Structure formats: C-alpha cells, structure tokens
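Note that this is a trimmed complex: some chains were dropped, and none of the rest were shifted.
In order of appearance the chains are A and B, and numbering begins at 1 in each one.
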Amino acid sequence: MFDALASPHHFLREMIGPTAHDPALKDYEQWWEQEGRAISDSVDRGGTPWLRMFDAAGKRVDEILYPPDYWRMLKQGYRAGVLWRAFEQDSLLPAFLLIYLTSFYDSGLSCPYTVSLSTALPLAKYGDDRLKERFLPKLLRQNDEVWQGATWMTEIKGGSDLGASVETLAVRDGDMWRLTGDKYFASNAGAELAVAAARPQGGPLGVRGLALYLLPRWRSDGELNYTIRRLKDKIATRSVPTGEVELRESEAYLLGGAEEGIYLILEVLNVSRVANSLGSVALAQRTLADALGFAQTRIAFGKRILDHPLLRRQFEERLQGLRQCFALAWQASQLLNEVWKERRPYSERYHLFRLLAHLAKYWTAEFAAQTAKWGMEVHGGLGVLEEFRVERWLREAMILAIWEGTAHRQLLDALEVIERKQAHHLLLAFAEQGGACPDLRQITQEIDQHLGLSAEQREFRWEPLGRRLAQTTAAALLDALPGKHKTAQGNF
Amino acid sequence: MFDALASPHHFLREMIGPTAHDPALKDYEQWWEQEGRAISDSVDRGGTPWLRMFDAAGKRVDEILYPPDYWRMLKQGYRAGVLWRAFEQDSLLPAFLLIYLTSFYDSGLSCPYTVSLSTALPLAKYGDDRLKERFLPKLLRQNDEVWQGATWMTEIKGGSDLGASVETLAVRDGDMWRLTGDKYFASNAGAELAVAAARPQGGPLGVRGLALYLLPRWRSDGELNYTIRRLKDKIATRSVPTGEVELRESEAYLLGGAEEGIYLILEVLNVSRVANSLGSVALAQRTLADALGFAQTRIAFGKRILDHPLLRRQFEERLQGLRQCFALAWQASQLLNEVWKERRPYSERYHLFRLLAHLAKYWTAEFAAQTAKWGMEVHGGLGVLEEFRVERWLREAMILAIWEGTAHRQLLDALEVIERKQAHHLLLAFAEQGGACPDLRQITQEIDQHLGLSAEQREFRWEPLGRRLAQTTAAALLDALPGKHKTAQGNF
C-alpha cells in the first residue's frame, strides 16, 4: 500500500479499483511527472503574479502576467478533460478524478478547474437555450482556446453570511441585467465567464433576495465587462489568481428564478466543497509521500528514520487516516454525481449528500493541515526552509481549510441539516448498506439526545460530537471501498 | 482573565503574581506597543535580510543588511536586561520573563536573546578567568555596544544525532584551538561570540568525542574568524539571521574538559528548550489575543462572531490550554534556574528538570501551532492573505515546533530520562507538593507498566502515553500557580 503513495493514479486504483478513466489519468500523471512538477514549483516560488492593468496605449486590459509555463500547466488539465469529460460522459466522476490528480501536484490549480465546472453546471442546468448555445461550447473546448469559469460570491463583509454581506446590485436592462458591486475574493480573476451572486433591485432583504447571474469577461461591444482592482497576495494557491473584482453596470444574465438564487448558490458551493475535499485528501497524500521519501533517506542513530518505531507508527496511522478521508470524500463525490440535477424540493438523497459534504469538507481539510504540519516536522530543520518547499503543503492546506467555509461553518451547517432533515439517520442507513456500523450507530443515538438541548447548548456542545461523527463516518465508509482490505503495514 | 490576553505583562502578573521585575516589563511592553510592533511587522514583511559579503574594496565583511529599525528593536531587549539582569540578579528568571514578553511581539527575536544567554552561561560556568574577563563584560553591556552570542551545533547531516553529524574538527594550537568545518543552521549568524560543538583531533568517535568551544567573530589579528556562506530563507523568525557558517582554522577556546563536551552541549540546549517553551506560550497568547480582537469586531448573522456559542467555547478552552501551557513552561524555567549551575554527577532535581523541559518543549510548541492554525481559521479568508499577516503566527509556530528538537525528539528524550532515572516518579512527587494529582498518578502507573515492554514496543507505543503525560502535567502544574483560580468564563 505504501508503494501507491507516490502516485495519485496508483492510489486511486487501489482505493476504487480500475475504471474507464485510467488511461486519461495515466497520461495526465505522466505529464505532471515529466513537466508539471517543475512548473508548479516555479509558479509557487514566483509568488503572486503581476497584474498589468493598462497597455502602453492607456487602455485598460487587466492582463495577468504569469510565466508562459503557467498557461501550459493550466491548459493541460482542460485538455485532459476536467470539463469536457464531465459533459461528454454525463458524469462528474472523471472531473473529480482529474481534480484529485491535479491536487496531488498543485493544490491551487484545482481551483480554476473546480470553479469552471461550477460555472458550466448551473449554466447547463438553469441556462436557457440561447445562453447555453452561446457559452457552453466555449467552456467545453478540448484545446487551448477553452474558456474558463469562476464563481464570485464573497464581498468585503465576509463569505459566511451571504444574506447580509452581498451588496452587489442587479438592475434589469432588457434581456440582460446590469451588476454593480465589488467582489472581494474573486478566484480565477480573469476568467472569461463567471457566475456571480447579486441582489436584484427591489427584492427582499437577506438571503432570499439573492440571485445568481452569468457574467462574461467582455461586454457585447468587446470592452471589459469587469475590472480587477488587484490580485491578492495569498500565502499559497499561487496557481490561481484571486482578485478583487469590480462590477460597474456589468452585463449579466439571470440563471434560474430571481427568488431561488440562494439555492443555486448553494448548489454551486456543493461542487466546490466536494472538490475541496478531494483536493485535501490528495494534498495529504502528497505530504505523506514526500515525508516517506525523506524518511527513507535520512539516517539518524545508525538507521533510516523511517525505521525508528515511533515515526513508523505515525506513518501507519497517517496512511490509515488518509484512506478513511478518501472514502469520505469519494462517497460525497458519488452522491453529488447522483443528485446534482435535482431541483427543489430536494430528495432525502440530496440531504444525505449535504451532510456528507459538510463532514467531508471539514474533516479532510483538517486531516490535510495536520498531515502537512507533521510532514514539516518529519523533515526537521529543512522543513522550515523555503529552499526545500516542504512548508508549501502547509500553506496550501490552510487555504483548503478556510476556502468554501471553515471548520466552524461546516460543523454548524452539518448540525443544521441534522436538525432539519434528520440527516444523521440517513447517513447511518447509507453506511449500513455495506454492513454493520456500531460506532456510527452509537453516535447517531448521542446526536438524537443532543438535539434535545436548547439551541444555544446544541451549538455550544456540538464540536466534539461533530468531530467524532466525521471521523467515525470516514472509518465506516472506508469499508465500502475496494481499498478497505489493504493493510497499512506493508514493507517500505 | 480575557482582559489580560492583549498584554503579556498583564498575563504574567495574573499567572505568577507581582514581581520585582514588573517595572522593567512594563517599560519594555510600552516600547513594543509604541514602536516595536510596527518594526516587527516590517521586518517580517521584508523577508530574509541581505548579506553583503564583500565591501567595495573587495574585503570580506559579511555584513547583514537589516533596516536600521531592526537594530533598534534588537538592542532594545539587551538594554531592557535580557542578559545583564540575569547576571546582576544572579537569576535566570528576569531573562525568561523578558523573553516571554519579547516572544509575544516577535517570536523570532527571542532567538538572539536566548542564544546570547546560552553563550554567556557556559562561559560564566566553565570559562577560565582570562576568558571570562575578556568576553563576559562585553555580553553584559547595558548599551548598544553589547555583544551578541550564538550556539552553533548542527551540521548538514542533521541536528538530532550530533554524535554522528558533527564533523567540525578542532586542532590544538597553543592556548587556542583551530576549528574547521561548516555549521548548517547557525542562528544569529554575525554574533560577536559563539559556542560551537567540534571534535577534538584524535578523540573518540560518536557523541563522546564532542567538545564545546568559544569562538569569537574576529581573530586576534582583527580579521573575520568565521564567514557566512549565506543566510537561510526561512518561512519565519526573520528577526534572527540564520546562516550557514564556515569555520576555517578559526580561533576558539575550549570550555570545560574535552571529554565532557556532550554534557555542556546538553546544558546549552536546556536553556534554549526552556526559552522555546516560554516563546511558544507567548506566541499562543498573541494568536489568541489577535483572534479575540477580530472576533469582537466581526459580525455574522447579526452578532459578533465571538458570541456564536461554538466559537465562544473554543475561546474558553484555548484560554485554559494557554494557562496550562504557561504553568508547564514556567515550572521548567524555575527548575532550570535552580539546577543550571550543577555539574556532573547531576542531582535528581536536574533529572526532574530534564523531563519537564522535554514535556514543555513538546507540548507548548504543539499548542502554539494548533492555536495559530485555529487563529487563521477564526479570521476566515483574511487569514490566508499576506496583507493581514495573521498567517505569520503559524509560520513562527512551526519553527518553534521544530527548533531545538521536534516533538518526536522530545518524546523520545523524555522516555529516556524516564527509563534511566525514573523521572516520572520525580515528576509526580514534585506535582503533588501542591496537592493530590490523581490523573498524573494514574499515568505514572501506566508508564511503569509501559516500561516492562520490549525496547521496540516501548518506543512504538509511547506517543499517546507521552502526550497524555504532557497534557496532564500541564494541568497539574497550573494548580500551583497564583493564576489557577482565574476562570476562563469572564466577560469579553
């Protein structure tokens, strides 16, 4: 089993068995080994890219100055099929597998792919024929002319409470709408197409007053439709340009009904939470693989440090944790693939998915961050030197832990779907399809009791229970995967 | 109690009560608030300083090009008494209190102070009169002409197994020795005086062949006595220049006997481990204070995020953890102050200290890293932006977790002193002076059983037990401090 650590494709095969996507994954991994790794290193080393706002003639252009290598790396994933395969095969799974593989090599690069997917899916689901005809084929191109998507919700007042923080105003203008406002965390700034949350003029306050719009980079007259105020200096994910984006009467198209916007927004977040979970697992795998490589080489007290019993035990436990996390993320992926086309009123299957997605987002990111921290410690002093870049994985992991909602948010959202939909019972039933899950059954009962507390106390005392729920679910779900029988005690 | 979070001096008073050092601490804190904070920010933002190796005339100078602000900040601590007070008052405690305070504001800056102390102490203890007369007054100056010290042990092969990795050779040359070798992690590179581990020519292999030398920056003829190959790009602690240092027949003076070098080296590490523990607690306090400030300001779902029950509970638990960690680090400080002048054969008190020091180094750094990670999450998206520098504390914490020995190393060294000296019983007796400690007594018994395992299994299964030992000791020791009765549930 340890053999698979250094190869994401190998690990996926161990965990889910052979699939029709193996050739594509194999080719893509080969590209990363031969070319991509070095590019990803140098992009991270290069830091935040430059933003050229104006050309020499004084025209606003908002060009993002990555090295050419970056664009090659970026386009490789689109060519490999991170978008077009999902539509050609009518399945999100090939996209998620490619995102897993990407994340092993460059955690941040998964973001453009994910937000592009999160743009294409609502367009396909809610767009009218004219919109779909006009924009969808551009996103599904198999060559370097492919368009990218983006999902812009958060504004300066924060990302958790969108009902209060989104102030971007949408005003109808014939078939179109005009959006005016500032998006504060706009990932994949520069994308040719975005979905953006805004508030249709005259609508209700709060979360019910939100709608989701499709927003192209260029106006009908060829001018820029949004401007980038600046790119943000993040500690990691330098493979995705995150910017502050200014909308000024920007042309946009409503998706779905204006009154159901919040549901569309949450559906968009479903995709990114699942992708974030897979990316977290892949990052943990990478960290573990790098630490293993080091521990196999470094000598102390006369033997490889891997052969020191305390460290060896840590490796075994981390590997088991990795497999559990993968099971959690993968089951969330499969469920999303089942339910993503649903519209309100949603099925129980959808609520089961939501609970699983919150647990997966929370627990895989926590595992990735802890593993990255531990991986630095395995490297000793080298772990804190920029030269060796072991520390990069912790930087990346911290972003995964925060993007798409922190642990606090996921725990509370999980509690909410439990309170409203009794989703913990749906989860238990789902897990028990693969056999008895006594630990999970025990926790389910504890949760039932917990729900009898006052609202304040339910929240105040929830964290330890929620944490155990996530961990136990992960262990239970691993049993349903082909990879379950693999032992962690292999020779290495 | 929460009120004290924003002030390290206030927190110290809460925890240990008033001391004679309060005026000095108050003045020093005031300087930090008025001037130091902004300097520390800008030094961290500036990244690794430049090293000017040659002057325009082609003469090797190895000048470290910090901004002038840096030197002001650095000298402030020396003036405040981080060295001279320890000698004037014949107590390490004022030094440790000042290091705590420094670490609240600039975690890395404690390093120069600590290694200067770690240079002055062995010089005072083992140096002959001529050496002491020549060098000690320079380290104890109360003005900006003060000399700095440094402790250089680690070479390229690693820092844990010094017996195998130190290859620097020492050759006798009359009264002096000549050292030749490369030090790979040389903190406070540029110091006027260092203690360095080397291997006297013709001595035994392994750890018994090490000796400790005093090494000035300039040779007797005024030339550079060591050169700096480069400064290392670290992820944090940018307030201390860490370099690779080249010794080439460098003039040096033996401290203690050539055959007892490893004991002197370990005594040097005693100081830095204790300082690292205090620094970790101070960093955790800072992180908690910053997170509190943010949580008091940020609004979500209609109230301050601090007033969300889940988050509030986390604050309360973290504050309790902080107080326990402080107790652990402070008791280690006090014990070191008692035993640091001992020579072999060491007393039981010394072995008790060693166990406590390993537990403190391990547990406080772990707490600091986890608190810093959590602090980033509290800040949500802002936590990963370089602009807000919340992420700095995690970078700093990771260095504290790795410097002076990682968690693995501390756990194993703690096990060793338990195996050899039954130090866990010494610890229990020490803790019970303040009253019954049932949890610690329980663990002590478990350890006794654990010691019956095979050597391999003792190490393989040690981590969870060692972890509980650290945590339980911290809780037990808190009861002995004035701060024990403070509740965490204050209004804030």
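One rule holds for everything that comes next: a contact is a pair of C-beta atoms (placed from the backbone, for glycine too) under 8 Å apart; a residue touches a chain by one contact, two chains touch by 3 or more.
The structure displayed is predicted, hence computed values, not measured ones.
Enquirer: How many copies of the chain make up the whole complex, given that 2 are shown?
Expert: Taking the 2 displayed chains as part of the assembly, the whole thing totals 4 copies.
As a convention for this text, only the chains that are shown with their structure count from here on.
Enquirer: Going by the contact rule at the top, pick out the chain B residues touching chain A in the complex.
Expert: Touch residues, chain B against chain A: 154, 157-161, 164, 184-185, 232-236, 298-302, 308-314, 369, 373, 376-377, 380-381, 383-387, 391, 394-395, 398-399, 401-403, 406-408, 411-412, 456-457, 459-463.
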